[in-house]
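Every protein chain of the complex appears in place save one, which is left out.
Read from first to last, the chains carry the letters A, B, C and D; within each, the first residue is number 1.
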Amino acid sequence: ETPANALVMAWNIDSISTFDPAQVGEVVTNELLQNTCEELVARVPSDEAEVRPAFAESWDVAEDGKTITFHLKSGAVFPSGNPVTAQDTMWSLKRVISLGYGNAAQLTDYGFTEENMDERITAPDDTTLVLKFGDVYPTSLLMQAIAANRVAGTLDSKLIMEHEQDGDLGNAYLKDKTACYGPYSLAQWNQGQSVVLEANETYAGEKPKLGRVFIRHVAETGTQRLMVENGDVDIARDLTPDDLRELEAKDGVYVTSALKPQLIFWTFNAADEIFDDPKVRRAMKYLIDYDALGDTVMQYLGTPWQSFAQSGALGALPKEEATPFSLDLDKAKALLTEAGYPDGFEATIYVGSLPWSAPLGQHVQQNAAKIGVTFNIEQMANAQFFAKVRGRDFQTGIKAWQTGVPDAHGNASRLVFNPDNSDEAKATQFPSWRASFYDETMNELVTAAAVETDVEKRKEMYAELQKDWMDNGEMAVMFQTYFVAAARDTLKDWTWNGFQVYYGMASK
Amino acid sequence: MQDPLLSVRDLNITFRSEGRVTQAVRGVSFDLGAEKLGIVGESGSGKSQTGRALMRLSPPSAEITAERMQFGGIDLLRASERQMMRIRGNDIAMILQDPKYSLNPLMKVGKQIAEAYRMHHRVGRSEARSRAMAMLESVHIRDPERVYELLPHEVSGGMGQRIMIAMMLIAEPKLIIADEPTSALDVTVRRQVLSVLQELVDRAGASLIFISHDLNLVADFCDRVLVMYRGRVLENLPAAALGQARHPYTRGLLDSLPRLDHPCDELAVPVRDPAWLDAPAA
Amino acid sequence: MTDISSPPRSGSLGTWLRDPNPTSPLQARLHQSWRMWRKLRRNGSALLGLAILLVIALAALFAPLLATHDIFAQDLGNRLALPSGEHWFGTDELGRDIYSRLLYGARITLYIAGLTAVISAPIGLLVGAVSGYFGGWVDTVMMRVTEIFLAFPSLVLALAFVSALGPGINNAIIAISLTAWPPIARLARAETLIIRRSDYISAVRLQGASALRIIARHVVPMCLPSVIARVTLNMASIILSAAGLGFLGLGAQPPSPEWGAMLSSARQFILSNGFVAAAPGMAILLTSIAFNLVGDGLRDVLDPRHD
Amino acid sequence: MTTPNLEVSQLSIAFGQGSSRVEVVKQANFGIGKGESYGLIGESGCGKSTILRAVAGLNPDYEGALLIDGFELPRRRSKEFFRKVQMVFQDPYASLHPRKMVQNVLIEPLQIMGLDRRQERIDTILSDVGLDQSFRFRFPHELSGGQRQRIAIARALIVEPELVLLDEPTSALDVSVQAEILNLLNRLRRERGLTYLMVSHDIAVVAHMCDRVAIMKDGRILEKLTPEQLRNGAVSEAYTSDFLAASAPAVVRAG
Partner (left out) sequence: MTKSLSATGRGRTIVLPRLVGGLKTLGSVLVTLLGLAALTFMIGRMLPIDPVLAVLGDNATQDAYDAMAAKMGLDQPLLVQFADYLWNILHFDFGNSLLSGRPVADEIARVFPATMELATLAMIIGTGIGVPLGVVAAVYRNSPIDHVARIVSLLGYSAPNFWLGLMGLVVFYSVLGIVGGPGRIDMIYEFDLQPVTGFFLIDSALAGKWDVFGNVLSHLILPALILALSALAYVSRMTRTFMIDQLEQEYVIAARAKGIGRWRIVWTHVFRNVAVQVITVVTLSYAFLLEGAVLTETVFAWPGFGRYMTNSLLSGDMNSVVGCTLVIGVIFVVLNLFCDILYRVIDPRTR
């Protein structure tokens, strides 16, 4: 049995490598940071597209739409005892830009640069933070992309700067520590072993109901299942569909899920002679039995989805329109014939080591074989796979991508927009660039939609963009995935949505 | 002659392995009183197997039959393993050919001797130790205190053989079977070992079966000789009469030895006659 | 028509074989093999192992005839089905017939296990024999190298192979072989240390034989029985480590029905659908046991000490 | 006397290092003429085998000189040396490779020496050592001790050496087989004009076989004698007479 005042979780937390909000790029630490660092605003648990006040009690947008002023909580105190001020928040935001890790894009995408940040990010007093933008962006987008993002957490600048090494702005210090204003703070992290969070006494927001969060690293899904069945953990995070199905039927355990902004797709490298032709790429999209996979291999894990704008995002198409393709070998064959491959071709699919990688690969492989296309599957470690894809060194690959914004722009700016298709540009953070996909018209549309403040007009633009992209884009999106977990009945109020997990609301 | 100590009638030993049947010993019979009996014969004639059968130490693949194999009041053929354990070492002892292989290489030789005594006598360690020491002295080992502590690889061949003898005779058995106890030794050492053996036999009044292929040695040392050929006893005669042996096989063996006193160009090689096997037992 | 090469009638062939006084090297060799065979035949467990291996080999050979389904054909609607008349061992996570896949998998699995043994045993044997025979600094150096390989993480090596030579089964085999030889070398060295002191080695040295010749022709054959036994002991771990490399792109890639790969992809269904893992697991287990039994038997037969 | 076939001068051999160093052969000197048979006798462990092994090159760490036909031998023996000098070991059970057919045992020296007419030579040598052709395809475990020793002798003689080193060639065999082997060795020496250096601890055997005998004790050569001197007991060392006394036969033959 688990302790009454603690949340005990079994989770594969191998991927944790740092707790620096400027650097964190993966799901696990992101979730932990959400619960240790309070952002300016928080997403509403029941509707991720909406935000509510968090560290910022309120905000107003200037007439010209280019300046947002946040009014912050007053009298807040860091776990270290230092007072929390708007200067800390400002410092934290600038720090992300200065460090220039992947997360800097959350800010640089909206015009912040190291040169202009001192002028554009300011804290006129202890409780006021002002952000100035060069363009007019939809406020909802900015709230989602910046204010609710981990980059907008408030770090304990004084404490951190005491531990600065070689001008790293505390990056080394934050490797295994949190120094944030938020509901919990990190008490202990042993790589590949466990993470312990403890509630902060000084946190002025809603007090967490469970004083301690204990995460045990369990890589084996079967083991996770046994632990939750036995009541040794309250919730298990990495279960397989088949285990989930059986657990759901059992007493004492329930299955909970939330659709998350992650897409699983089959990407094609347009630099490859074969996949340069949109017809070929389109043909591939008819090789996937989306529904059958969704009911079997991907049950609980994902739901069929084919557009870049994930379900739930502003601008996303309704389900029927976002899933125009279905398994149709004849159509695929016809398209290939049109493209000049009546007898098929031979190519390679790279897959990583996630549980669904190989089954999905084999599925398309088998269907492709039926129309004369031979795919060879090569499986490899994820880090190796990433390197290949980022190096444009692949023909096709099955991969996932997650955005941090419940807005079509989040993915449009990455999966569709390609700033510069040349090799030298090394726009490696753009899946579109990785796949050598460049479309002038789509690029323009993405840029235009981002600054369109008329919501309806914006939605229309995205609808147009999605249709075009689904037909001609560089990837066949297959699924949008779920967070899914099995929890004990004793664990109540487990609250999450696709973007945020609210440990503090859980109770027993 | 009064009741013999050991009486063997029609001893047969057969090996069955891989479908091949080897008759190692065929119908061997003899009686043994308080005397030294030599068993001679060429290699493979069944000497060792006969000796081992008496102690029931034949390999598991051996099949032993006999009309009689009586030792004192005990029927060796039917004795239980437990009974045999008590007999071995205590009533019948066996000295093996090569001390190099017959002593446990990792155990102090003294301990090996003391162990043999303790197996049959309920005594403490120190008692057994002093017994072993006395035994070492009685086999003419000069510095028993030191030798007691040695390991088998640290003693010479002759010394090793004397240690073997001490080990096997410490429980004062009534019957000693010595299987080629000296053939690994060179001539000078051989004499010493034999005299030690002789001394001990005399003192305890034990009977001795002495197995060897050296006719000279047996003639010199034993009272009576069995000559074996392919598992069969061809001749059973007093050792002193070996020079007058009738059987061509025995004569052949004698002639095949090079001799210092009779130089010759060519040694005689014994001729063997399969008919000997069918002749009535000696 | 006469065929001069046809063997004599079975009766006379039998006597010719059994003749303890062979008149030609061939007859002598065959006579020797015949006697070994007789020895082996009396060894019940070795025979059982041989029978199992034979069954597996035949299954591999006649897989196309014995298989009931296309091993690649997926049927998502009927995935993870329990064993039935239609699918004797059930179906896997993509609805493929496990029984048919096992049959075809035997080919790849035997290939991997066999080839690994065939590569690693000679390397180990050679290193061990050379090191033991020469002794001195040669021994020191070679044993240190062996130690390095022993301590070397096999995954590092495997990954190095992917990067250097690319993925594939054959590279996996090489990678596994490279980590499998050190224990064999140590064993061979220990045996050689004893063998090199024997008179028959001195005797060939007195024939003027070169060290190479002595090692290859005289030392190696004597080490062989225990090396064989040691190699067969490794079969299960070879198959399993080949599977362990699968997710690095080494070894059998999906949709290959290699047993180890089948087993490792069935891992996530062990609790919910245990039989998916059971079939390849049992196949590996049986093969390994069979190899071991045969290996033990062969050692007894080949080892002249047990004559 | 002509140049001796083999000359051993001031040969000393030690084993071990530092404090565990023991000298097992101490300044041995002797020479063997062509066609002569020379015996080395002494108790177990006195260094007889060590001398033979040194001559054969199996033991390259020695001091002193070994000369064949007047030329000093290099430490690493050449192939030519092994054509001239061969050795027969004490234990026929250990000196044949358990997995090699007789045919292969005999053909190997021919291959190494690059000799021709191989099958013919094997035929000849087999009949010379008194074995018929059916033995060609047998394995050692199918042979008796005496037969094995014959094969070992055949192996040594097949390259037609001049000098044969015999290390107790019969001590592992029983007396009847010993007689056969000794006769065989004598016959071969006569027929081929071989030179023997023979080691034994059996005085009678050495006296029977050798033209000259050296008695060894603790690594030293005590004295050198002829067989006649041995028979007559005309020895100068007490140790030798002890040795002789111990070897006296007990069986007095009738007639």
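Basically, a residue touches a chain if its C-beta (ideal position, glycine included) is under 8 Å from a C-beta of that chain, and two chains touch if they have at least 3 such contacts.
These numbers were taken from a predicted model, which means no experiment stands behind them.
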Which residue of A:Lys158, A:Lys209 or A:Arg390 touches the chain not shown here: A:Arg390
Given A:Ser74, A:Thr428, A:Asn472 or A:Ser507, the one touching the chain that is not displayed: A:Thr428
Residue among A:Ser80, A:Asn116, A:Asn190 or A:Thr441 touching the omitted chain: A:Asn190
Residue, one of A:Val61, A:Val77, A:Leu226 or A:Leu354, that touches the chain absent here: A:Leu226
Chain not shown, touching residues in chain A: 2-3, 6, 8, 10, 14, 17-18, 23-26, 100-102, 104-105, 172, 175-176, 190-194, 214, 216-220, 222-223, 226-227, 229-230, 232, 380-384, 386-390, 426-429
For chain B, the residues touching the chain missing from this view: 52, 55, 57, 85-90, 93-94, 96, 98, 101-107, 115-116, 119-120, 151, 153-154, 164, 167-168, 171
For chain C, residues in touch with the removed chain: 45, 140, 144-145, 147-148, 150-153, 155-157, 159-160, 162-164, 183, 229, 233, 235-236, 240, 244, 263, 267, 270-271, 277, 281, 284-285, 288-289, 292, 296
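Note that in this section only the chains that are shown with their structure count from here on.
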Chains touching both chain B and chain C, listed by label: D
Result of counting contacting C-beta pairs for A-C and B-D, higher pair: B-D
Chain at the geometric heart of the assembly (C-alpha centres): C
Longest centre-to-centre distance from chain B, chain (CA-based): A
Distance from the mean Cα position of chain D to that of chain A, given in whole angstrom: 88
Where chain A and chain C are represented by their mean Cα positions, the distance between them in whole Å: 48
In the complex with chain D, residue positions of chain C that touch it: 20-25, 27-28, 31-32, 198-200, 202-209, 213, 217-218, 221-222, 304-305, 307
Contacting residues of chain C [partner chain A, same complex]: 72-74, 76-77, 79-80, 93-94, 159, 162, 167, 246-249, 253-255, 265, 267-273
Parts of chain D lying in touch with chain C, wherever the complex brings them together: 53, 56-58, 77-79, 81-83, 86-87, 89-91, 94-101, 103, 108-109, 112-113, 133-134, 136-139, 141-142, 152, 155-156, 159
